[in-house]
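Let me begin by handing over the structure; questions about it come next.
Of the protein chains in this complex, one is absent; all others appear in place.
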Amino acid sequence: MIVAMQEKATEEQIDAVIDAMVEAGVGVHRTTGAMQTILAGVGPTASLDLSKFENLAGVLHVHRISSPYKLAGRGFRPEGTVVEFRNGVTVGGRQVAVMAGPCSIENRAQIFETAKRVKESGGSFLRGGAYKPRSSPYAFQGMGIPGLELMREAAEAHGLLVVSEVMEISQIEPMLPFVDLFQVGARNMQNFNLLRELGLIRKPVLLKRGMAATIEELLLSSEYILSGGNYDVILCERGIRTYETATRNTMDISAIPVVKKLSHLPIVGDPSHGTGRRDMVAPLARAAVAAGADGIIVEVHPNADKAASDAAQTLYPDQFDKLMSELRLIATAVGRTI
Amino acid sequence: MIVAMQEKATEEQIDAVIDAMVEAGVGVHRTTGAMQTILAGVGPTASLDLSKFENLAGVLHVHRISSPYKLAGRGFRPEGTVVEFRNGVTVGGRQVAVMAGPCSIENRAQIFETAKRVKESGGSFLRGGAYKPRSSPYAFQGMGIPGLELMREAAEAHGLLVVSEVMEISQIEPMLPFVDLFQVGARNMQNFNLLRELGLIRKPVLLKRGMAATIEELLLSSEYILSGGNYDVILCERGIRTYETATRNTMDISAIPVVKKLSHLPIVGDPSHGTGRRDMVAPLARAAVAAGADGIIVEVHPNADKAASDAAQTLYPDQFDKLMSELRLIATAVGRTI
Amino acid sequence: MIVAMQEKATEEQIDAVIDAMVEAGVGVHRTTGAMQTILAGVGPTASLDLSKFENLAGVLHVHRISSPYKLAGRGFRPEGTVVEFRNGVTVGGRQVAVMAGPCSIENRAQIFETAKRVKESGGSFLRGGAYKPRSSPYAFQGMGIPGLELMREAAEAHGLLVVSEVMEISQIEPMLPFVDLFQVGARNMQNFNLLRELGLIRKPVLLKRGMAATIEELLLSSEYILSGGNYDVILCERGIRTYETATRNTMDISAIPVVKKLSHLPIVGDPSHGTGRRDMVAPLARAAVAAGADGIIVEVHPNADKAASDAAQTLYPDQFDKLMSELRLIATAVGRTI
Partner (left out) sequence: MIVAMQEKATEEQIDAVIDAMVEAGVGVHRTTGAMQTILAGVGPTASLDLSKFENLAGVLHVHRISSPYKLAGRGFRPEGTVVEFRNGVTVGGRQVAVMAGPCSIENRAQIFETAKRVKESGGSFLRGGAYKPRSSPYAFQGMGIPGLELMREAAEAHGLLVVSEVMEISQIEPMLPFVDLFQVGARNMQNFNLLRELGLIRKPVLLKRGMAATIEELLLSSEYILSGGNYDVILCERGIRTYETATRNTMDISAIPVVKKLSHLPIVGDPSHGTGRRDMVAPLARAAVAAGADGIIVEVHPNADKAASDAAQTLYPDQFDKLMSELRLIATAVGRTI
């Protein structure tokens, strides 16, 4: 950590800051310039609340130098994490993973038809929501466990893995038999109790970036899961909230290379939520893969316009199939396969 | 709802949209202009997912006309909601409510000293966290129930009410005997399962605006509580995330008059989180009251610089006392009392 | 400046960075920690492009410690700047300045009627646009010099000062006889050629914050004017662009105390553009004064609903008069007068 003193800071003020740093267990190195004194602190600062120092008399700024996450940092596993699933599918390796399916599981015919089409086009995960976080209490809230049973059956029938969202600690246990990958939605990215519980199980977790979360906060949230001993975390960029209203969110494609640099965790892109518009899904899916994403997750529904939720951003199976052909070419261009 | 068709939309496309609207239970009125056709839909659109219509062929835009919340809307209680507490204190009436205390409860001496000073300066609620949502798993996570026991005792000793944050459904029950007002933090504003449970109890809830939530989303979240039959909801503006980094958040003072216009629910301002800087707390507290807030909630600690969390934005009791004198003058200027 | 090296940085990399800093005229102090080396640079870094150092091998972060502006900084004039006008009116002193008038000057009757009402209610500046920056080329673009002639005449008749927007270097000269205060609009906050020219004249300038400008950028822009020798600069907070759409912009009230701390320049609030909604103008004007603003600038029009531009955010004279009564009380509460 660095504490930059104000130009007019007195010796007493500087000494008081040094004392406070030492008391917090930090070693202090002092640089006295013509204009300004700078105090560099070395030691266990990752768990320190730096805001403590910001109001001490004579202090101008306090900067954190070392990153506040440990297990999520690239340095922890320089070679990168590859999450392996029971059928040999991997996320984070050479393969670009494709996860597709409806926003909500609605009925048997819908989920079976989707599974069939997803598999035929080359996807490896079936996605589908059984518990739906809806901003309005009056909107469709999901089928629950009966929906997961249908999805599991459909996935097995077509050799797909299952990814579905968990919203609440009490849902983890009942969901365990049905899912291969637990999804934590954007609204729960900082539901720290839920994350802590997911750190204690031994199934992979797909952690979506919050609507207004920085990349650093996303990595800190993953740290809650990793620090419980569950190292199989896959991150997901799904669009952030900005002032632009032409798209539902602004998909931050640059988050993909930034995460690859700062962390060893794989990252996938979600162009469906990232844009909120069906006609933007394919261009942004291509962009995500071109930028180095380890996979994509997209919404597909056999009768997209009649979907119970997210109709506007859901692809028809034929559109998904065409997208897959394009992605195969892009993947090759960046030295990967689908 | 309004569906604006593209200029080149065909009669078949228009008919298909009308059919889809009728099928959704909406009555349709058509306006045929020289350039463009417009379809106005009347009926039960509040619970309708309008995105369904956005991708129909020939559609340009879909607009929601009626607000998607019902119980939170001003129309539901034009005279405004006044939340009454057991000792006669009210929020939403003529009185400006003041809630103050440390970010975290740390020990007996700290919380008793704070309670004494808050009461002496004229506050009516003691705030303090027992469960702390921290972005890093390595930061202090709160004292839990023992902390609440201390806070309750301190509050009783000084005739204050208790407000404290609930992070998780399983905490509601154990917290019940200790708190007068359940606080839902910004990170949980869209934890819909938690909100639904809070709708089933009969204690007031202080619902903080999410870091990137629109005012409409805040009102929709309150609807989860209201629709359970718990009408005692107080909203809280605590700063939103913007590109500006001079303050921790950007406190959206205009949210106060906007909420007063759209809803009957009271709203208080939190200048501590709104700014994240001790020297900005007083100006923004004054601004909130001047703009019509029904109260403020601020962080106060007898030894602010040594606070276990949020030190940078916590007032010393003397600073709080000075702020209270200023607020009394501002309250008078807007026809209220403290 | 501070350069934090990566944990794995080699001695050669560290030496190369030190060399680059010395070459740039910066003295270097080195701190070698167990994990990480930190280089503190002291010297003329204000004019240095720090991005130079960010890509050097082994560098983790580069931080600027001293502020990049000089003349605008509080340290340059700790007592604060008070801008004095020819009739004795001041901005930045004990008095809260009130500037009011229509968005656009439309005709003789309109501007004379407005001047009369502004004066009667206690304003000291008449505002009005002769050159209008409009996002659409098809919208009304202003009356130009004939409009300024009318405004000058109306202002003289009622003992008011004139403030009007300059959009272009070539307009400065012709506007000089008519205005007491040149306004630079939000869209031109970084029109550096225009700012430089305004630094060479000897009339006060009202510099509005850009729609997406940080407070630091606002101060840097003021530096262009100050460095030309024109020290009479008044800043203006007029709302920033955020994701919230309930108001046209989000008025950043906290910018007022932040500017008062960082700079000696006066700052006024513009609640008309800050909110874009007539019914939000009064609450935000009160908030601005409560937070310590040196004045406000508001849109007033005798027939507000028929105004040629900005009708939605323009007050009727009676509403303005009522606002002035409220502001007088708030001003007293913060130790000032109107």
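Going by the order they are written in, the chains are A, B and C; count residues from 1 in each one.
Note that a residue touches a chain if its C-beta (ideal position, glycine included) is under 8 Å from a C-beta of that chain, and two chains touch if they have at least 3 such contacts.
The structure displayed is predicted, hence computed values, not measured ones.
Chemist: Which of these, A:Glu153, A:Glu216 or A:Asp321, touches the one chain of the complex that we don't see?
Modeler: Only one of A:Glu153, A:Glu216 or A:Asp321 touches the chain omitted from view, namely A:Glu216.
Chemist: Out of C:Arg117, C:Arg152, C:Arg241 or C:Arg286, which is the one that touches the chain we can't see?
Modeler: Residue touching the absent chain, from the options given: C:Arg241.
Chemist: When the complex is taken as a whole, what residues of subunit C touch the one chain not shown?
Modeler: 20, 46-47, 49, 51-52, 54-56, 68-69, 133-140, 167-170, 187-188, 190-193, 196, 210-212, 217, 220-221, 223-224, 227, 241, 276-279, 304-313
Chemist: Tell me, which residues in subunit A touch the chain that this view leaves out?
Modeler: 212, 214-216, 240, 242-247, 250-258, 261-262, 274-275, 279-280, 283-284, 286-292, 326, 329-330, 332-334
Chemist: Residues of subunit B in contact with the chain that isn't shown?
Modeler: Residues 2, 4, 7-8, 27, 29, 31, 33-36, 38, 40, 42-43, 60-61, 63, 65-66, 75, 241-243, 245 of subunit B touch the chain that is not shown.
Everything that follows uses one rule, which is that only the chains that are shown with their structure count from here on.
Chemist: I need the rotation angle between the copies subunit A and subunit C from a CA superposition, between 0 and 180°, in steps of 5.
Modeler: The superposition gives an angle of 180 degrees.
Chemist: Any idea which chain sits dead centre by C-alpha averages?
Modeler: B
Chemist: Please tell me the distance, in whole Å, between the geometric centres of subunit B and subunit C computed from their C-alpha atoms.
Modeler: Those two chain centres are 31 Å apart.
Chemist: Between subunit A and subunit C, what distance separates the C-alpha centroids? Give it in angstrom.
Modeler: 38
Chemist: Could you please state the distance in Å, as a whole number, between where the Cα atoms of subunit A are centred and where those of subunit B are centred?
Modeler: Roughly 26 Å separates the two chain centres.
Chemist: Please output the residue numbers of subunit A that touch at least 2 other chains, ranges allowed.
Modeler: Where subunit A meets two or more other chains at a single residue, that happens at 241.
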